[in-house]
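Just one protein chain is left out here, and the rest sit where they should.
Just so it is clear, A and B label the chains in written order, and each chain counts residues from 1 on its own.
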Amino acid sequence: MTSFDPQMLLSGQYHDMLMAGLWMSLQYLAFGLCLSLPLGLLIALCRLSPFKALRALGACYVEVVRSIPLLAHMLFWYFGVPELLPTALKEALYEGPVESICAVLAIGFYTAAYMAEDIRSGIRAVPPVQLEAARAIGLPYLRAMRLVILPQAIRLTVPPLISQTLNLWKGTSIATVIGAAEMMYQAGQVESQSFRSFEAFAFASIAYLGVSLAITGLASWFQHRYPVRTM
Amino acid sequence: MLELIQQYGLYFLIGQYPSGPLGGLALTLILAAMGLLLSLPLGLAFGLMRVSPWGWLRGPVTGFIYLVRGMPLLMVVFWAYFFLPSITGVKTDQFWTMLIALVVFDAAYLAEIVRAGIQGLPRGQMECARSLGLPYLRAMRSVVLPQALRNSLPSLVNQFISTIKETSLGYIIGLTEVSFIANQINTLVFTKPAEVFGALGFTYFVLCFGLSRFAHGMERRLARRGLGSHIAPKVAA
Partner (left out) sequence: MIELQNVNKWYGDYHALVDVNETIASGEVVVVCGPSGSGKSTLIRTINRLEEIQGGQILLDGRDVHDPRLDVNALRAGIGFVFQQFNLFPHLTVLENCTLAAVQLRKLTASEARERAMALLERVGLAHKAQALPSQLSGGQQQRVAIARALTLKPPVILFDEPTSALDPEMVGEVLLVMRDLAKDGMTMVCVTHEMGFAREVADRVVFMDQGAVLERAAPHEFFNHPQHPRTQKFLADIRSPFEKSAA
């Protein structure tokens, strides 16, 4: 094996390729979060709603999406979904960055299912007597939720949500399968062009680890700064 | 849809066998099963090292676990794919590459499940075993682990479900597991991608959802027997 050449990573065309990949991955993370968090909240509320149909819908979504690997989701969104769209929409899609769009949609919908479960667990973890007590002093249901239940639920929910964000971050690597130019893809490109597999993957590994550490650090800080207040 | 199943059903299930290597759903299942079987003892060992009272053991193992868990599985697969041949001197084929990557990756996650199971027991159990004169490892084996593993059973089944999903990454290194086969079918058929990949999703769903129901039932049965991660033993009147 030829000697390790870190110089290659610090400047030059390969560096640019890898950095472009990193930037793309981070964008997927951001957009993926923007999709999965609200969607997850929506699904969680469906599962907690008093209407059986909504509850069933939410449960189905979660069980189906979680049982299918992210890779299969990606393949379905990229190969399958465009065919199901009306022609005008399909053409508009292919005009834009179709790989990125499909990647973000796949990751977003996939992670939303997991986040929905964590949010639901968080809300349910607040002892039901809290709602009872809030109603007993005269608060209406929604007000009770907003002032008593949700503030407690948020502290319980954020750590698992951050854990899901970690999974989302690692999941962006799967987008390479549909040709999205994120970090894993770029690392592969650098490898095939320069035959420097070690340096390319070392860069990618360090980048993934670095962002993972940052996200984990955020979780620790949150738990330290806003600990769960129990009796 | 029906014609698809008739024409490609067998290919989907077992790949090109017998005129080629085993593939498709059969390969997925074999890979997942072997992955779990091999990663369990490794994960158990790592978990024990992770909670051991000896810092020189605990430190490196913890570091290794954080390293593996901080990376996407795909990264681990690539490392295995590109570097196993140079380490072992043999050109490792895709199945063994994928298997090794899965085993290492899952062991890191299993280690954490084992750790949580052990630390979820009341501290008094280990203390009591030690105060009877049992040495540390014996106490682990006779008192702590039987309880910890029994409590962790639902998590372990969930890990198996994850492993089945993880096998899909074999696609990227050309392993002919079920996702790869689905893609092949799609290239052959070309006009029905939604059906093909829908069928793929459905297959995974049946497999994984079925197993998760099983884990659920097991968790309920455990709770009834008074095990699970409760702290105080149930005291009858």
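We adopt the following convention: a residue touches a chain if its C-beta (ideal position, glycine included) is under 8 Å from a C-beta of that chain, and two chains touch if they have at least 3 such contacts.
This structure is a prediction, so every number in the text was calculated from the model and none was measured.
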Chains in view touching the one left out: B
Which residue, B:Gln7, B:Ser131 or B:Thr187, contacts the hidden chain when the whole complex is considered? B:Ser131
Decide which residue listed in B:Leu36, B:Leu73, B:Ile113 or B:Val143 touches the omitted chain of the complex. B:Val143
Given B:Gly9, B:Pro85, B:Pro122 or B:Gly198, the correct residue touching the omitted chain is B:Pro122
Where does chain B touch the missing chain, residue by residue? 122, 124-125, 127-135, 138, 142-143, 146-147, 150, 226-227, 232-237
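Please note the rule applied: only the chains that are shown with their structure count from here on.
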From the mean C-alpha coordinate of chain A to that of chain B, what's the distance rounded to whole Å? 21
Touching residues on chain A, where the partner in the complex is chain B: 1, 63-64, 66-73, 75-76, 79-81, 83-84, 170-174, 176-177, 184, 187-188, 191, 197-198, 201, 204-205, 208-209, 212-213, 216
Touching residues (chain side chain B, partner chain A) in the complex: 67, 69-75, 78-79, 82-83, 86, 161, 164-166, 168-169, 171-172, 179, 182-183, 186, 193-194, 196-198, 200-201, 204-205, 207-209, 212
